[in-house]
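Only one protein chain is missing; all other protein chains are in place.
So, chain A:
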Amino acid sequence: MFPELNNLLNTTPDQAEQGKLTLLCDAKTDGSFLVHHFLSFYLKANCKVCFVALIQSFSHYNIVGQKLGVSLTTARERGQLVFLEGLKSAVDVFFRPQEDPHPLQFLREANSGNLQPLYEFVQEALKPMDSGEAAWRCPVLLVDDLSVLLSLGVGAVAVLDFVHYCRATVCRERKGNVVALVHDSGDAEDEENDILLNGLGHQSHLILRAEGLATGFCKDVHGQPKGSS
């Protein structure tokens, strides 16, 4: 995790707030560093994390995580981390019988209906522990990222419904947190993405926006983060 971000948000792993939806947004830059930050932050805060990782492989996040002081392999082995590796399991969808539910079931459907299977996967992954097992602080859902679901043919309303249900279950019912990354298409006039971004903006408690510098790329300073709640 990045200590500077913790200072900016006035928070530490010991004092993490609960019941919040945090929207991560990037425009003209790569906001994935925010995802790595929150992943290591919540693992260090002893939270149970369900990570829906649709963009990179497990080893990528693991390597970055190690630089930030967490081992995803260890976290997964001891049950703290439930990792959905989108790149790998997307292929699995096509090699199993259609009746078996799969979180990425929408990839198989002609007109992708909704993300209910994905929600049920999250619900199952973050369900409260039976007594006798290690007690984690609070459940956390991390999604990297939601814009790719639009590219895969899911409608903006379906993605908003998925986040709505995650918020109702994870944030409200189980007093956990949801963190999701959405790209801002900026001038590209992507209507579906704008509906998704604005719709999530209304639902979020905190919006962290990473913007590229107006003057372009620079070796040391790569952008300016902006936060609003």
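Heads up, the rule we're going with is that a contact is a pair of C-beta atoms (placed from the backbone, for glycine too) under 8 Å apart; a residue touches a chain by one contact, two chains touch by 3 or more; residues count from 1.
Heads up, the rule we're going with is that contacts and distances are computed from a predicted model.
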| item | value |
| --- | --- |
| Chain excluded from display, named as in UniProt, from "Histidine-containing phosphotransfer protein", "Response regulatory domain-containing protein", "Elongator complex protein 5" or "Small ribosomal subunit protein uS9m" | "Elongator complex protein 5" |
| Candidate in contact with the missing chain, chosen from A:104, A:160, A:182 or A:210 | A:160 |
| Touch criterion as defined above, residue of A:88, A:108, A:127 or A:172 at the omitted chain | A:172 |
| Residues of chain A (touch criterion as defined above) contacting the omitted chain | 114, 116, 119-120, 157, 160-161, 164-165, 168, 172, 194-195, 198-199, 201-203, 207, 228 |
